[in-house]
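In this view, the complex is presented without one of its protein chains, the others remaining in place.
This part shows chain A:
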């Protein structure tokens, strides 16, 4: 029995340091490779190669995909870890985006606040450094995570999903119609807030064509989110999240405060959503309310499910793939297809047909996602032991404890013995 423990379920203390360093090293290596490719290799390719990359894999599509990654990682905490189905996660993305819009633009022209901002000091408006806004946006979204969560998290499963769906609609609606709140223009309505200040690194400001640097910044933010996710997952809070996902009632009976633990999942998830929002605002150079619609929430959920719920790497892969298909792959495939066959099909408009199809296929053939968490794979493909036993399977054969100690067998045969298997019991000591 012990021998067929999947090795992934074991901790190997001897390999602790290499194991711990594995993902940061792998992640950095991948990020640096992409960076070098876009910084040195691709600009020096021939015209054909350059065109290929410009069409099929422009750096801006990678940057946008990274924003999706950051947000999907946040949703993964809520859905994948704590098991709370959230159909309105776009709310946090929008809140983060508008935080950037408010604090990094000339929108509030009534005031003139500059804190390491990305604009010349004479310009009106609030101009705060991108890095500070990241922190503010994260904190603001965490706060809203708690505000939205406090009333909704009392609900369970389907009801929770419906109410989150509601909030996912309410918040973008508020932004769309928030140009006249008691005479005060909070969000500039459907026109949104543009332009948003560029990112400043020291005294240099990243212009719209400094994509490589933005790429590095987004990679860094994603790494921070992965780091936080993995660390929390392994600690007291992460265990409580998983326990709630597994059995809420039992968790509360074991001293896990349900509300507070769920709220923390919401808040941490919302932090990632906020970071994504701020990053996105600088990526597109503005915030527009129609970018934050319901379909974003669903796409995020599809990313988490497609990649593998509960596994950060799966979610990352799912987000990269779907975001790329959405922004570049499908339109590019469409135009090539139309050119080749002389048709006039609007491929990008079929993206949800494609996503839906992918999800259906995934549910049929690989429900656990592309890169599943080992636990999830277990549920979907291996029957649980108790199920097997209730069907009459004999799983009891070689019980290792009994095999190892023949004296124990006689001890048991002679009559009931206290805690025979532990070897620490009083009865055991007497018999042996």
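Keep this in mind: a contact is a pair of C-beta atoms (placed from the backbone, for glycine too) under 8 Å apart; a residue touches a chain by one contact, two chains touch by 3 or more; residues count from 1.
By definition in this document, contacts and distances are computed from a predicted model.
Peer 1: So one subunit is absent here. Using its UniProt record, which name fits best from "Carbon-phosphorus lyase complex subunit PhnI", "Manganese/zinc/iron transport system permease protein", "SoxAX cytochrome complex subunit A" or "ABC transporter ATP-binding protein"?
Peer 2: UniProt protein name of the non-displayed chain: "ABC transporter ATP-binding protein".
Peer 1: Can you tell me which of A:69, A:128, A:163 or A:237 touches the chain that was removed from the display?
Peer 2: Looking across A:69, A:128, A:163 or A:237, the contact with the absent chain belongs to A:237.
Peer 1: Thinking of the whole complex, not just what is shown, which of A:171, A:219, A:251 or A:304 touches the missing chain?
Peer 2: A:251
Peer 1: I'm checking contacts with the chain that's been left out. Which of A:31, A:268, A:288 or A:330 qualifies?
Peer 2: A:268
Peer 1: Could you list which residues of chain A touch the chain missing from the display?
Peer 2: Answer for chain A: residues 1-2, 5, 9-11, 227-228, 231-232, 234-240, 242-243, 246-247, 249-258, 264, 268, 375-376, 378-379, 384-386, 389, 395-396, 399-401, 412, 415-422, 424-427 touch the chain left out.
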